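Take this structure, written in structure tokens, and hold onto it; I'll ask about it next.
As you look at this complex, bear in mind that one protein chain is not there, while each of the others sits in place.
By letter and in written order, the chains are A, B and C; residue numbering begins at 1 in each of them.
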Amino acid sequence: MKNIREIALEEHHDFVGAKMGMWLFLLTELILFTGLFILYAMYRVRHAAEFHAAATELDVVIGTINTLVLLTSSLTVAVGIEALKRRNRKLAKWMVLLTVLFALTFLVNKYFEWSAKIHHGIFPGADELLSRSQGEIIYFNLYYAMTGLHGLHVLVGMGILLWVYFLIARKPSEKVVVAPPNIEYLKGAQLIASKGEQERWVIDEIKDDVVEVEVVIKKDPKKAGVDIPNIIKLENAGLYWHLVDIIWIFLFPLFYLIT
Amino acid sequence: MSHHSHEEIHGIGYGILVLVWLGLVVLTGVTVVASGVHVPALAVVIALLIAATKSSLVVSYFMHLKYESRIFHVILLMGIVTIAIFIGLTFFDVLFR
Amino acid sequence: MGASNFTNSVDNIFLFILAVSVALLVGITITMIYFIIRYNHKRNPRATDIPGNVTLEVVWTVIPLLIVMGFFYYGYIDYKQMRDFPDDAMQIKVTGRMWSWLYTYPNGLQTDTLYLPVGKPVTVNLESMDVIHSFYIPAFRLKMDAVPGVPTKMWFTVEKPGSYQVLCAEYCGDRHSYMLSKIVGMPQAEFDKWYASASAEIEAQQAGTEEAGAAPAGPSPEKGARLVKLKGCVACHSLDGSRLVGPSFKGLFGKTETVIVNGKEEQITADEDYIRQSILEPSAAIVKGYPPAMPPQRNIVTDDDIEHIIAYLKTLK
Partner (left out) sequence: MASHAIDVQNAQENYLEVKGRWSGILSWIFSTDHKRIGILYLVSIAFFFIVAATIGIFMRLEQLTMGPTLMKPEVYNRLFTLHGVIMIFLFIIPGIPAILGNFFLPIQIGAKDVAFPRLNLLSWWLFMIGATLAILTLFLPGGLPDTGWTFYAPYSIRTGSEVSLAVFAAFILGFSSILTGLNFVTTVHRMRAPGMSFFRMPLFVWALYATAWIQILATPMVGITLLLIIVERLLNIGIFDPTQGGDPILYQHLFWIYSHPAVYIMILPGFGVISEIIPTFSRRTIFGYKLIAFSSLSIAIFGSLVWAHHMFVSGQSDLANIIFSFLTFFVAIPTAIKVFNWVATLYKGSIRFEPPLLFALSSIFLFSIGGFTGLMQATLPINVHIHDTYFVVGHFHYTMFGGTIWALIAGILYWFPKITGKMYNKKWIYVAWAFMFIGFNTLYGTMLYMGWKGMPRRYYDHLPEFHTDHVIATVGSWFLYTGILILVSTLIYAVYRGTKADANPWGGTTLEWKTSSPPPLENFEKEPVVEHEPYYHEEAIR
């Protein structure tokens, strides 16, 4: 009993709660970028013509490719989550790996884009940039700040996805303790419930008076078992990744297209 | 293991996800093409509208919001309203200075 | 009559809000104390549960709302006047910099004290050369920030002759609390006399500079003395040997100093070239023990100005 209590204290298994926490965190990320979008909007109002001129210098083709890369990576991670929910570990693994590869592609593209600009002397503090009009200086400073912060998020997202990949790839454990609000996550797996010390029985459905549920996952040779907490971890990693995508969906037209 | 009931609860088939992705790709094409048309007054509005449509697709399907309980919708709404307030009220300074 | 045209109106609205506030505060406090005594558990052993009273709660939502809307309206009327700039106002440019104020009159006359005629509206156009400062005249009940890159302004009419304190109200660094100046209000006739004579002096000087192009008149210590005050040098460099932010000017010329060049110590003599360099590119060689705080003065002083200043420094033994 003591062992179980410790787990209950140290690990929460409220998956809806975990997802709620993630959404709240995504709000803070959104507001973080809002600060930059406010600055963009205000400076754009003031220097519309200069922003226009500066925007033509960015390469729309690379921008579009990167947009498509990110959109596709959003698809792969969504498919991966769906696969894991269906206990298809193999497909999930491939999809997550693919997502990481797309993220890498995005960053490599970004690297070439940035280095080309830096090569032409367009980078913060450069004499070439400082000799231009104030609107253009601000435009490029904002460009570096915003795509830079976004790139940092891509990097972090990549790290999280890799971490979840290794969690999924690991051999699933046999036993998991789950608290009641997450019953829907147990659907599709066979459950053995215990009440007190002695009583043990196999059930399909968990009733209200059960406080804790011990889940034994029967391994299916075709679709190897899945650690249930990993589903929510992948879901949350996916949510984060989609946010990174959404921010790019706004950055792309604001910097590349409004010319 | 009944996959059928499982899908009903969690919602999305692979087909829908791919469809959403196709929609996003098409919208990206539209926004790139639309930027070539020079209507300065509308350019920003059109670009932002398309971006908003794209992100609502991502939020609803990829991020699953369509299938979540009401509180998740409220959380997102709080965020959007906050952002609108922060940007909107700041304009009272910069536009009227 | 107040010191400026706004002094009385600001005081009145302040006193009005103060009176309302004190009345409410005293009311709340007395009620609180009365309840504590009256309903002490010794006098009132059993409490009566009152979960709420809609009428009462509506009353004390609406009444405060009306009161504060009154405050807003009163303030708004007054503020509109403050921001309604008269067309016939005298235009003064006020430049804030670390750590002094510079006043420029319409004809280009520059001073470090602001002399103004009584009874004539004045528009102050503020600018800053480095960080944010705030031009504050407590007696006029007015202040406005001087923001680098963003022009700001305010207006007032001096109503009573006298000398009024000017302060900097936005924190701007080590000598923030010494960024002081004065506004002197004087009757129109007296002001005109002062303005004419001061301007004449400036014109004579400018004429002198133009002539200097043809026949060099040589640097003048007197002009240098005026310049170090006007250009704000004395905010950081004392004339009497005391240590401020930068080294004192007293005895500086010809002295041997240890300076830091590119992180290395070097010995130099404070000759004309060193002083010229220190004005135009101060961070190139900072005297050991002092912070690299001085901004380059390239757009602030002319080459001629520097010659005058060097001439003046030579006299400070």
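Definition applied: contacts are C-beta pairs under 8 Å (C-beta built on N, C-alpha and C of every residue); 3 or more make two chains touch, one makes a residue touch a chain.
Predicted, not measured: the structure shown is a model, and the values here were computed from it.
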Missing chain: touched chains present in the view: A, B, C
Residue, one of C:Val150, C:Ala200 or C:Val261, that touches the chain absent here: C:Val150
Hidden-chain contact residue, picked from the options C:Asp174, C:Glu190, C:Glu257 or C:Glu272: C:Asp174
Missing-partner contacts on chain C, residue numbers: 6, 9-10, 13-14, 17-18, 21, 24-25, 28-29, 31-32, 35-36, 39-41, 44-53, 56-57, 60-61, 64-65, 68-69, 71-72, 74-76, 78-79, 82-83, 130-132, 134, 136, 138-139, 141-145, 147-150, 152, 165, 167-178, 180, 291-293
Hidden partner chain, residues of chain B it touches: 71, 78-79, 82, 85-86, 89-90, 92-97
Residues of chain A (touch criterion as defined above) contacting the omitted chain: 5, 8-12, 14, 16-18, 20-21, 24-25, 27-36, 38-39, 42-43, 46-47, 124-125, 130, 133-135, 137-138, 141-142, 144-145, 148-149, 181
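The criterion applied here is as follows: only the chains that are shown with their structure count from here on.
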Distance between chain centroids, defined by C-alpha means - chain B, chain C (Å): 49
Interchain centroid distance [CA atoms averaged], chain A/chain B, Å: 16
Parts of chain B lying in touch with chain A, wherever the complex brings them together: 1-3, 5-7, 9-10, 12-14, 17-18, 20-21, 24-25, 28, 31-32, 35, 43-44, 47-48, 50-51, 54-55, 58-59, 61-64, 68-69, 71-72, 75-76, 78-79, 82-83, 86-87, 90-91, 94-95
List of chain A residues in touch with chain B within their complex: 16, 19-20, 23-24, 26-27, 30-31, 34, 37-38, 41-42, 45-46, 60, 64, 67-68, 71-72, 74-75, 77-79, 82, 85-87, 184, 187-190, 220, 235, 238-239, 242, 245-246, 249-250, 252-254, 256-259
